[in-house]
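A single protein chain has been omitted; all remaining protein chains appear in their positions.
The block that comes next holds chain A.
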Amino acid sequence: MPPPNTPEEGVVATNTSSILALRPSMSRDGGGDGGGGGGGGPSSAAAVDLRLLEYEDAVDENLICPICRVALVGPVITNCDHVFCHRCLVQAHALNPVCPVDRLPLKLVSETRPAPKIVQNQLDNLNVRCPNHARGCHLVVARSLVENHVTRYCDKTMVPCPHPSCEHTVVRNDVGKGCLHYDVQCEYCEGNMLKADLEIHQDQKCPNRKKDCELCSAEFVRNKQEEHMKECPEVEVSCKYAPFGCTQQMSRKMAEGHGEKCDYRVVGPVGEQLAELRSELTALQEKDRMKDRRIKFLENRGYTLPASNATEAISDISLPESSTNADMAPYESRDQYFLSLFETMESKVERLSSALAEVEGRHSMMLINETLQIKDQLTEIRSTLGVLGMHVRWLMNFRLQERGRVGAGSPAMPGSLAGNQQGTSDPNLPRRLSDTMREHPPRL
C-alpha cells in the first residue's frame, strides 16, 4: 500500500527549496548506487525499487537505514553523523524538521551531505536476489547490477505484450509465444484465468493442483507428473539386466532386490566388459578408417601425378629415369617436385660454372707462363742477333778497309795488328760505318 505522504507531496508542502537544492547533489554523488536509486523520489520508481530487494546475506546493522530498516538506498549523512536513505530522511524531515535519531534540529540542505563513497561501495556490493525471484529467476547479484539485470536480461521481467492491441504485460521469456492474454480454464479447478497465468497457477496456486500418486500414494503437483514418474517407487520398470536377456518387470523399489537375485546377474559384468570391448572396437575401426584415408590421400598426391605427367618433362631434361623415380617418392605435390628438380639443376649449373672459371684461370696461367718463356727467348735471340750484326759489320768494315788499302797500294796489315788498327781507326769508323750502313745495309 502506498503511504499517503510520498516524498514529493511532503516536499511540496513544507520544504520545496531545500529539497530541490539537495536533490542535484544527490543525483551527482549517488551515481554509484545501483543506478538511479540514489536520486530518491521519482527516479527510483523506474525499474527496481532497491528497498524491496531481498538480500542474500544478513546486512550489517551499520548499513541499515534506521527509518526503513533495509539497507540504505542513496545514503545521506547528517552533521550529527547519522546516516539515512535520502528518501526516508526527506519524508521524515517533512513531518518534523529534526534528525530522526537524536531529534536535534536539522536543516536538510546545509546539514546533510551524501554519505562517504566507502559506504556507497559497501552497499553496492551487497548481494541481492533478483526481484523476479517469485517468478523463477534465482540469480544472486551485486545490488549495483540488479537494475541492469532486470531491465535488460532477466527472462522473468514483465514486459509489454507483443500483441499491439493488448495492454497486458508478459514475462520476457514468453514474448516469442505471442499474446497469451486470453481466457482459459484450469483443467483441475475449473477456474478461469489468462493463459499467461496458467502455468504459475497450476504450479503454485490451484487448489486441486496436487494429486496423490495412484501407485505410491505420495502427493505431487499434477504439472510435474512426468518428473514424479521418473522417481516413483511403484512404477513398473524392467530389470537392469534386461539388455542381457532378463524379461522380468517389477516396481522400482523391488528392482533393487531383484537385481541381486536376477539369474542374469552373472552375465552382467561379462556383458559390461563386452560392451566396453565393443566400444573400443568401434573406436579402433574408426581410427583404421582414418589411417586408410590418409594413405590414399598421400598416394594420390605424391605418387600417381608425376607418373602420368612429369616423366616426359623429366626425360626432356634428360635425367636418368631411375633416379627421378627414387627422388619423386617423398614429394607431396607436382609443383614441389618440379621445384626440387629446378633446385638440383640450379646447383649443378653453379658447380659447372665454378669449374669453368677454374679451368679458365688455369689456362690463362699456363699461357702466361709459356709466353713469358717465349719472350725471354726472344730477347735472348734479339741480343744475339745484335751481337752477330755487330760482328758482321766489323767484318764488313774490315773488308772494306782492306779493299780500300789494297786499292791505295797500302800493304795489308798483319792479323796481329788488326786489333790495334781497329782501335786507332775507331774514332773514324763509326761515322763512316754509319754512312756505309746507310748505303749498304747488311744482309742477314
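In this section, a contact is a pair of C-beta atoms (placed from the backbone, for glycine too) under 8 Å apart; a residue touches a chain by one contact, two chains touch by 3 or more; residues count from 1.
Basically, contacts and distances are computed from a predicted model.
Peer 1: Pick, from "Nuclear pore complex protein Nup85", "Small ribosomal subunit protein mS26", "Glutaredoxin domain-containing protein" or "E2 ubiquitin-conjugating enzyme", the protein name that UniProt gives for the chain of this complex that is not shown.
Peer 2: "E2 ubiquitin-conjugating enzyme"
Peer 1: Can you tell me which of A:63, A:77, A:101 or A:142 touches the chain that was removed from the display?
Peer 2: With A:63, A:77, A:101 or A:142 as choices, the missing chain is touched by A:101.
Peer 1: Of the residues listed, A:48, A:70 or A:232, which one is in contact with the missing chain?
Peer 2: The single option touching the absent chain is A:70.
Peer 1: One chain is left out of this view; which of A:51, A:181 or A:195 touches it in the full complex?
Peer 2: A:51
Peer 1: State which residues belonging to chain A touch the missing partner chain.
Peer 2: Its contact residues with the unshown chain are 1-5, 49, 51-52, 66-70, 82, 88, 91-92, 95-96, 98-101, 103.
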